[in-house]
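What follows is a structure written as structure tokens; I'll ask about it next.
A protein chain is absent from this complex, but the other protein chains hold their places.
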Amino acid sequence: MNPVFYILAVLTLAGGLAAILLRSLVHSVLAVTAAFAGLALVFLQLDAQFAGFAQILIYIGAVAILIVFAVLLTRSSELPKSGVFSNTWIVGLVIAAGVFAVLGWAVLESMSAVPQQAAVPAVTVHDIGNALMGRYVLPLEIVALLLTAATIGAVIVAMHEKEGPK
Amino acid sequence: MTGFATPLANYLLLAALLFAIGLAGALTRRNAIMVLIGIELMLNAANLNLIAFWRYGPHPEALTGMMFAIFSIAVAAAEAAVGLGLVIAIYRHTNTTDLDKMNRMKG
Partner (left out) sequence: MQEMISFAPSSTSSMVAQYLWLIPALPVAASGLIALLKQPKRRTAAWLAIGSLSLSLLLSLVAFGHVLAGWTGGMVVRETVNFAWIHFGYTAVDLGWVLDSLAAVMLVMVSFVGLLIFIYSVGYMAHDENFTRFFCFMSLFAGAMLGVVISNSMLLLFMCWELVGLTSYLLIGFWYQKPSAAAAAKKAFITTRFGDIFFLLGIVWLFSQTGTLLLYNHGAGSLEGMALGNLVAQHAALGLSAAGAIGLLIFAGAAGKSGQLPLHVWLPDAMEGPTPVSALIHAATMVAAGVFLIARVYPLMQIGAQPGGTTAALTVVTWIGAATAVFAALIAVGQNDIKRILAYSTVSQLGYMMAGLGLGGVAVGMFHLITHAFFKALLFLGAGSVIHGCHEEQDVRRMGGLKADMPLTFVTYAIGMLALCGFPLIFSGFWSKDGILEAAKHWSVAKGPFYLLVFGALLTAFYMTRQVCYVFFGHWRGHHPAHESPKVMTVPLAILAFFAIVLGAIGTPAWPWFHAFLEGRAVTFSWHGFAEPGLLALMLTSSLVVFLGLVLGWWIYGDKSPKPEAQDALEHAAPWLWAGLRDRLYIDEFYGVTVLAFYAWWGRVADWLDRRVWGGIVAAVAWIFGLWAQLVRLLDIHWVDGGFDKSCEELSTGGGILASVQTGRVQNYLRILAVAVVVLAAILLWGSRP
């Protein structure tokens, strides 16, 4: 019964809930940032330090900023007249509840098969670096390519169209 | 400072709840950017699942779970970038980000 976990869990969930319930989009972004942070701390609690810091760097440092820029560029900070929720928001809610029910049921059903204790894996950044350059070099390069393509694609897609056909 | 006291199930339930919240957001909000935010939440929940299982499972390979999660984060970031770029482009065309209004692909 570790209270740290519960505090972090509450933080994360509150942030997530706030993100989807708040009407102002900018507020939602801030809330989701809080959720990201909570999750980073959970990672740290799970002895996945690299993952936690990577989470902070990338999600909070890049993704959230990106979302904010997008909000600004699409003038979504103004509240729309017709409400922020879809006309058929109940259907979505029900479906999400259904998904949670299934997942939860799966977890609870298989609790007996879950291992209770495990040794802390001795993972250092040094090991991660070696792995990235050794065993996981191919996925690394592919992800690099992917990121390059994504960057170029995003730039092209979001660019102002030049006057006249080209 | 160990996570032994909290059973794995708690982390998994947290991840499931966070996933459901993200899904709810993606399915019920009008704004396209909100959908993307929901998707990010879902991805994060999945990452949490991965790390939890890495932490609690046997370790024949010490790094697999962590690497999976890291790559997932990287790809998520790329996807967020492209997705938001698309939303901006669509906004330029239709001057709206309301998903209810974007039904030109309807059959």
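Letters A and B mark the chains as written, and numbering starts fresh at 1 in each.
The rule is simple: a residue touches a chain if its C-beta (ideal position, glycine included) is under 8 Å from a C-beta of that chain, and two chains touch if they have at least 3 such contacts.
Given the structure is predicted, the values throughout are model-derived calculations rather than measurements.
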Residue touching the undisplayed chain, where the options are B:Leu8, B:Ala26, B:Leu43 or B:Ile88: B:Ala26
Touch criterion as defined above, residue of A:Val99, A:Val143 or A:Val157 at the omitted chain: A:Val99
Absent chain, residues of subunit B that touch it: 23, 26-27, 32, 35, 99-100, 102-107
Touch residues of subunit A, complete complex, unshown partner: 86, 91-92, 95-96, 98-99, 102-103, 105-106, 109
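Rule of thumb we're sticking to: only the chains that are shown with their structure count from here on.
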Euclidean distance of C-alpha centroids - subunit A vs subunit B, Å: 5
Subunit A to subunit B touching residues, read off their complex: 1-2, 5, 9, 12-13, 16-17, 19-20, 25, 28-29, 32, 35-36, 39, 42-43, 45-48, 50-51, 54-55, 58-59, 62-63, 66-67, 69-71, 73-76, 80, 82-87, 89, 91-93, 95-97, 99-100, 103-104, 107-108, 111, 114-123, 127-128, 131-132, 136, 139, 143, 146-147, 150-151, 153-155, 157-158, 160-161
Subunit A-facing residues of subunit B, complex: 1-14, 16-31, 33-34, 36-38, 40-41, 44, 47-48, 51-52, 54-59, 62-63, 66-67, 69-71, 73-82, 84-89, 91-92, 97-100
